[in-house]
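For this view, one protein chain was removed and the others were kept in their places.
Up next is chain A:
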Amino acid sequence: MQQLQNPSASEPLTQPTPVSKIQSWLVDQLADVLSLDPTTIDVKQPLTRYGLDSIDAVTLVGDLEDWLDLELPSTLLWDYPSIEKAAAHMVEEFDVTL
């Protein structure tokens, strides 16, 4: 566990960044929930493309909150509807500790 200071820069490529950790968590969740092969999930694609509907997206925010022990806007995945956008936004806007 490490308090995040500067999300995007400085960390060596080999080490997972908070952004990449959130991304892979979301990929795993989505794969699990929708019974997909995680390697087929493209973080740039809209989540709805994988069949995630409006209320699922809200529920998934709840799971994210539990995982990060952090309160997030319930519409986060509506406003940032791809894994890439959501992860980047979270690290930018919230005090994410990973």
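Structure notes:
As a convention for this text, a contact is a pair of C-beta atoms (placed from the backbone, for glycine too) under 8 Å apart; a residue touches a chain by one contact, two chains touch by 3 or more; residues count from 1.
One rule holds for everything that comes next: contacts and distances are computed from a predicted model.
Selecting from "ABC transmembrane type-1 domain-containing protein", "Isovaleryl-CoA dehydrogenase", "ABC-type polar-amino-acid transporter" or "Anti-sigma regulatory factor", the unshown chain of this assembly corresponds to "Isovaleryl-CoA dehydrogenase" (UniProt protein name).
Check A:Asp28, A:Asp42 or A:Asp79 against the missing chain and you find that the one touching it is A:Asp79. One chain is missing from the display, and on chain A it is touched by residues 33-34, 46, 48, 51-62, 65-66, 71, 74-75, 78-79, 81.
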